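Left out: one protein chain. Kept in place: all the others.
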Amino acid sequence: MRIVHYVNQFFGGVGGEEAAGSPLEERAGAVGPGLLFEQMMGEGAEIVTTLICGDNHAVEHQDEVVASVVDKVKKARAELFVAGPCFEAGRYGMAAGAICAAVQSELGIPVVTGMSEENPGTDLYRESLYIIDSGRQTAEMRGVMVKMADLSKKMMNNEKIGSPSEEGYLIRGLIRDEFVEQTAGRRLVDMLLAKVKGEPFESEMVSTFFEPIFMSVAVKDISNAKVMVITDGGLVPKGNPDNIEGMAATRWGTYNLEGLDDLKSEDYEISHGGYDPKFVQEDPHRLVPLDALRELEKEGAIGELHNEFISTSGLGNPLSNTRRMGKEMVEKVKEEGVDAVILTST
Amino acid sequence: MVQVTSAMPIAKMIGSTRVILGHGIVNVTGDPTLSPEEEKKLRCQLVQQALAALESEEKI
Partner (left out) sequence: MQLTLARHPVTEINFGDKTRLDGTSLLVDAEELRALLLADDRLQSVDLETVRAGENCRVGPVFDIIEPRAKEPGSSPDFPGILNTPATAGMGTTHVLDGAAVTVLIEGSVADTEGRVGRVLEMSGPAGEWSPYSSLQHFIVAPHARPELATHIKLNATRRAGMKAVVYLAQAAMGETSAETTTFDAVGPMVEGREGLPRVAYVGQIFSRQRSPEIDEKVIYGANTNGMMPLLLHPDEWLDGAIVPSYTLSLGGAETYFYQNHPVITDLYRRHEAGELSFVGTVATIAGSDNEDRDRNCQAAANLAKWSLKPDAAVLTKFGGGVPHSDMAITANLLEGAGIRTAVMVSDMAKDRRIESALLFNFPDVDAIVYCGGVDTIWKVPRAERVVAGHPDLTEALAMSQEIGAASIVGILNQQGATRLRAVIY
């Protein structure tokens, strides 16, 4: 098994902080912690090349270093790429993460690294990589190398990779399906009994936390404001011209309200698989309150109703997707000079 | 922005800042049990509530 190992100037024996600007260099065979890794990997495993780069150089010339490493790993015909462990060294972690991610996606070989939870490289690359939790103490090098080697072997043999706690890697924040021995019903009662008896139990799902949403500034005078309606209830013109999906929608549409005082049932349909659409179908104002807004517009309660509404369908949609659509909608709203938005959600 | 929704727990959980309680998941800005006139009146009130929220500096 041919392995290439990446380390920084310190672990590569080039020098301390004073050597952090040293460029990428290539050495044959294992160096420093690589010797330990090679030993852990056992018979037949060989670090053919060690790549060493100064932390500052790696971060300041990241693109160049990454490309160069990928090239060298390829030329070395490596079957496994290992970087670090980096412990809590931030620049080392960021470089190792970038390099590992590139080697993994461009060469498709197994990649393993190690960092501490606090390392900024962890936040950036935990989702794309298996990062062994190295902790912060370099004195733990041996234990970390054991875990890195064990995980490497599993990856090389295409074995199933266990949970973060079983394998010692930092939780990636991803989800996958797995068939298990016990039914959900039985696991439910098991977990409850452990909880009520005060015994330790492992929830299968972590609580979800969200980035805070910042309060937008208030509209100074709504009677002079341009107001727009957005809905995630899936109201679209008959025929669904933008093919907005009824579930996990990837698209949104903008629909004209110019010259309309009300929405006619026969002109619209609902593309949303998550609620009973019959009431909105009967009267679309139950989702897009055009009639009320027109009246308020005439009364002068609002300055102007923007002559379009935006619609999409909010059901079973990943955040990465809704976030993108939200950003696109914000662009549109800004372009149109809209001051205030009423979002109706089913 | 103000959100009008009947799925209040979800809006609150994600931290939506201005939320007005809609009239039902299947008819956010309406009520099929009312006469058309009453329903429109209800809708106007709901929209006015939403507009008031837009002018508020406080979380609603």
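The chains carry the letters A and B, assigned in the order they are written, with residues numbered from 1 in each.
Simple rule for what comes next: a contact is a pair of C-beta atoms (placed from the backbone, for glycine too) under 8 Å apart; a residue touches a chain by one contact, two chains touch by 3 or more.
Remember, it's a predicted structure, so these values are computed and weren't measured experimentally.
Undergrad: Which is it among A:Q39, A:Q137, A:Q182 or A:N256 that touches the chain not included here?
TA: Spelled out, the listed residue whose C-beta touches the missing chain is A:Q182.
Undergrad: Just one of A:L124, A:I171 or A:A301 touches the chain that is missing; which is it?
TA: A:I171
Undergrad: Out of A:G90, A:G143, A:P237 or A:G274, which is the one that touches the chain we can't see?
TA: Answer from the full complex: A:G274 touches the omitted chain.
Undergrad: In the whole complex, what residues of chain A lie against the chain that is missing from view?
TA: Interface with the chain not displayed, on the chain A side: 127, 161, 163-164, 171-189, 191-197, 201, 203-210, 246-248, 273-276, 278, 315-321.
Undergrad: Would you write out the residues of chain B that touch the absent chain, in ascending order?
TA: These residues touch the chain not displayed: 6-10, 13-14, 21-26.
The rule is short, and it goes like this: only the chains that are shown with their structure count from here on.
Undergrad: From the C-alpha centre of chain A to that of chain B, how far is it in Å?
TA: 32
Undergrad: So in the complex, the part of chain A that touches chain B is made up of which residues?
TA: 210, 212-222, 225, 227, 233, 275-280, 282-283, 285-289, 291-293, 295-296, 301-302, 340-346
Undergrad: Note which residues of chain B are touching chain A in the complex, please.
TA: Against chain A, chain B makes touches at 1-7, 11, 13-18, 22, 25-32, 39-40, 43-44, 46-48, 50-52, 54-57, 59.
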